[in-house]
Structure formats: C-alpha cells, structure tokens
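Beneath this line is the structure, given in structure tokens, with notes to follow.
Here the complex is missing one protein chain, while the rest keep their positions.
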Amino acid sequence: MTTKDILKIVANLVVIYLVGGAILSYVHANTSPIRYQNNIIAEEKALKLLIPDADKIEKMGDWEIHEKHGKYWKATKGEEVIGYVVLSFGKGYSSYIKTLIAVDKDFKVMKIEILDHKETPGLGDEILVPAWKDQFVGKDFDHIKLVKGETKEYIQAITGVTISSRAVTDDAVKNGVKFLIDTVKGGGAAHGGSH
Amino acid sequence: METVRTPKEQQLIISASPHIRSEETTSRIMWSVSAALLPATIMAAYFFGPKAIFLIALTIVSAVAAEYAYQRAMNKEVTVCDGSAFLTGLLLGLNLPPTVPFYIPIVGSVVAIVLTKQLFGGLGFNVFNPALIGRAFLLISFPKLMTIWAEPTAQFVAMDAKTTATPLGIMKTEGLAKLMEVFGDKVSLYKSLAVGNVAGSLGETSAIAVLVGGIFLLIRGYISWHIPVSFLGSAAVLAWIFGGKGALFTGDPIMHLLSGGLMLGAFFMATDYVTSPSVKKGQLLFGVGCGFLTMLIRLKGGYPEGVMFAILIMNCFTPLIDRSFKSEVFGAVKVKKEAAK
Partner (left out) sequence: MAEATEEQVSYWELIKNGILKENTIFRLALSLCPAIAVTNNVKNGFFMGLAVVLVQVMVNFTISAMRKFIHQRIRLPIFMLVISGWVTIVNLVMDAAVPDVYREVGMYIQLIVAFASILARAEMFASKNRIVPSVFDGIGMGTGFFIALMIISAFRELIGKGQLWGFPIIDAKPLLILILPAGGFFAVGILMAAFNWVYAKYFSSGGHSH
C-alpha cells in the first residue's frame, strides 16, 4: 500500500463520517422533538380514555415492577381527587404485559387497558377482548383474583389462555393496585380528611 | 463386522438410512401395525361413541385421498395401497380429541401426507413422523378446538358433549390433590387410566389396549424393544425423581406412564422406521431423549402433555444418531479408499 492509498483511505473515511454525521444529526435534531411529542400525546390519550371525567391527570412519580419502569398519576376534577392511574407490568407467557389501571378514590378498579404485549397471537391476545377486561370494573383489591370457571365475584380466566390472563390479573393489576394503596393511601387519606 | 472386507462384500453391506423395504414387506408391516391399533380403536369407539369412528374413518379416508391426489397431480406412481397413508390417517385420528369438528381431520391429513411426507419425497424420505406433524399443526392452528376434551361415556352411546380436562391437564393446572378428588383414590385413578375411562385423545386413553397392540408388534418382530423400553423407562424414572411436589423421589411414575399419549407414542410413533434410528444403540439414546423431553414438557413446560413434541424433536436428531453410531461404515469407506490406491 502506497502513501497515496493510505491518504485516500483516510480521506474516504473522514469525508464519510463528516457528511454522514452531519446528515444524521440534522435528521435527529428535526425528528426528536416530534418523537418526544408523539409519546406524550399517546400517553395522554390513553390516560384520558381511562378516566374521561378528569380535568387534569398529573404524574405523581415512578415505580419499578419486574425491573420495568412503571409510573403513576393522580386524576382530579376541579379540586377533588377522583382517582389514580398506574402503569404496571405482568409477566406473561412470552412477554411482559404492559397494563394501565385506573382506580377511583376508594381504590376500586374503574378500567384497565393493555398497552403492549407479545403473547401468542390468536391465543394470548384474547386478553385484549373488551368483555374480558370489563370484568375488572368495580373490583376492589381483594376481588382481583383469577378463577377458573364461572364467576361474577372474581375475574374469570380465559379458557386455554390461563397464563396470560393470570399475568394480567394476579400480576399486573393486583400489584399495581397494591402499590397505589401502599403508596398513595397515606397522602390520599390526608386529602380525604379535608372533604 | 471386524473381518477384512473386499470391496465387493462392502457393496452388499453398505446401506444408507432410511432403509426402504420392498413393496410387499412395507405394506405387510403397515397393515400389521394398523391391525395392532385395533384394540385402541375399539376402546375409542366404546368410550367416545359413534363420533369416534366417524372421526377416525374420516381421517383415514382424507389421508389416503390426499396421497392419491398428490401422486396423481405430480405424475408419480400411486402407492396408496401400501397402507402407509392408511396408517398415518389412523394414527392421526387416534390422536384427535373426540370433540373436533369434521374439517379438523381433513386439514390434519393433508398436512401430514402432503407437507410432511410427499413434499420431502414420499415414504422413506420424510424427516418427521407425518401423523405427529399433522397433530402439531392442528394443535398450533386450532389451539382451542384441539384442547376441548370430552368425558368418556362408555357403552357406545352418542356423546352428550360434556367437556372436562384430561388427567394431565388437571395435574398441570390444579395439582395432584384435585386429581385425587376427582378419581377418589390412586387405585381407581390407575384403573381408569388403564382401561381408558378418562378424557383424552381418542386412541390414547386406554393404556391396556395400546399395550396389547404394542406387545403384538414386539412378538411379531415388527418393532424392537429398544425404543419403547428406553422411552417408557426414562420417563418413569424422571417422573419418580422429579414428579413429586417439593421433595425428590416422591413422584408417581405409574400415573405418568398410564396417562396421556405416552404408551401410544412409545409403541407406535417413536418406533416409526423412517424417522427413528436404525442402530440398536441409537434407538436406546433416541428413546431416552424422548422420555426426557416428554417429562421436561410435562413437568416444566406450558403444555400438559409433551409426547408429541418430544418425538418430533428427537426425529430431528435421528440422522445424527444414526451417523454417530455407525462408525464401522465410515471405517469401511476409508478402507475402500486405501484399497483403491
């Protein structure tokens, strides 16, 4: 290899890195605010759907479950706290099921929403069926429990999808609600004392 | 085998697996194995009613029809009379739950015959057991339909479609205590499992009926004892060691041996000539592998039963096992090369 070759190779690489780096940073600078905004909009939309009555849903803090990053929020209408939302995860058959749970101020479930999962298509994804998710409405902590066979009191498991439905019920929702009760109830009780 | 061979002798000895037997022998074996399945078929009809016969017959007819149609369409010699498609259909039918709708056997047969057997070159060239691939395909495609089990009714009456879980299913989801609650005590559980008065696939429930057929095959010399004994033996030992709750060596090997598709798999599916090793030592290894995987799935996996996947996984290893236990053939090749020099 001659000196000329070496110089050419160096020049090649320098130019490629400079031009490529410039283009990439330009694209990144222009898209990252949009991507950030997209995430916030998606999150706000999901939260709004869970508690449509709320005027304002503000973040209270973060927590950790299955080494995943969970969050929780407080929903208010006017001055009054009407509920809480928690982002929780359940360990399913082949993935962590990302679940949003909304509870009212007495910590009864108002609604749950499955945001993301990688369970077996056609089988595990039956946890997305509204009729199944609606079973959680109005359940308090003691009644969030998966049961096989007919039940109105508890949560009925989906036939053949026991692992995924257990992950949502006994893991994501139960631990999420428990976390809210443990963490928020102290502060919530203080608020409750005033009204 | 240690004697010095001349090239001419070797030409007679060397034979590549799979061994394709002559037409007449093949068909006699196929029909004999089918006959050996007769007791299991009769018990299926007895416990699950006329629908069992309908399902098994439909599976056989569609398997034979699929083979005929494929061979005609591809301008190949039509070999449906060798009985292999009949046997595949019969095995697949015996592996179906008694509640499936009519199109399930048809889809399964087409997959078993066309995708698994014919596309690989027909009888003797398939890598996997066709009936088992057909069943695996159905289980994955129709996970709900393929796991609805019916309570046996006995006395050949039409079913009232009362669904229930299989003993292994109860074991997996609710534990041994629940199983005892359902069957009373251990002896009556064993009795039900042996006779076949439990929920399960059509032909697998009656352990005795399958065993009778298996022993018939052993006596006639159509199968050797190596695979069934090592398969059942390793499964029993593992069930005994790890099957119990908590402590080791507290498991119930008899219950595991009698339930599910273990008997049917060990005698009729793992011993398939084409997809299992042809060397005796290799057959022992094959059987132990099947037993190990079966118990691994039963005790630790998501499915209650693991015989099907265990045999299919071991099918993949058959060429490797055959090759590693056939070192004398490699030696022979070397000698031949030297002789050529």
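Here the chain labels run A and B in written order, and each chain numbers its own residues starting at 1.
What we mean here is this: contacts are C-beta pairs under 8 Å (C-beta built on N, C-alpha and C of every residue); 3 or more make two chains touch, one makes a residue touch a chain.
Since we're looking at a predicted model, the values are computed, not measured.
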Original post:
Thinking of the whole complex, not just what is shown, which of B:42, B:107 or B:127 touches the missing chain?
Top reply: B:107
Original post:
Per the definition of touch given earlier, which of B:140, B:215 or B:248 contacts the omitted chain?
Top reply: B:140
**OP:** Please pick, from A:9, A:49, A:129 or A:147, the residue that touches the omitted chain in the full complex.
**Re:** A:9
Original post:
Contacts of chain A with the missing chain: which residues?
Top reply: 1, 5, 8-9, 12-13, 15-17, 20, 23-24, 27-28, 31-32, 34-35, 38-39, 42, 116, 120-123
Original post:
Which parts of chain B are in contact with the chain that was left out?
Top reply: 107, 115, 137, 140-143, 145
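We take it that only the chains that are shown with their structure count from here on.
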**OP:** State, to the nearest whole Å, the distance from the C-alpha centre of chain A to the C-alpha centre of chain B.
**Re:** 45
**OP:** Over in the complex, which chain A residues touch chain B? Could you list them?
**Re:** 93, 120, 122-123, 148, 159-160, 162-163
Subject >> chain B to chain A touching residues, read off their complex >> reply: 143-144, 147, 173-174, 302
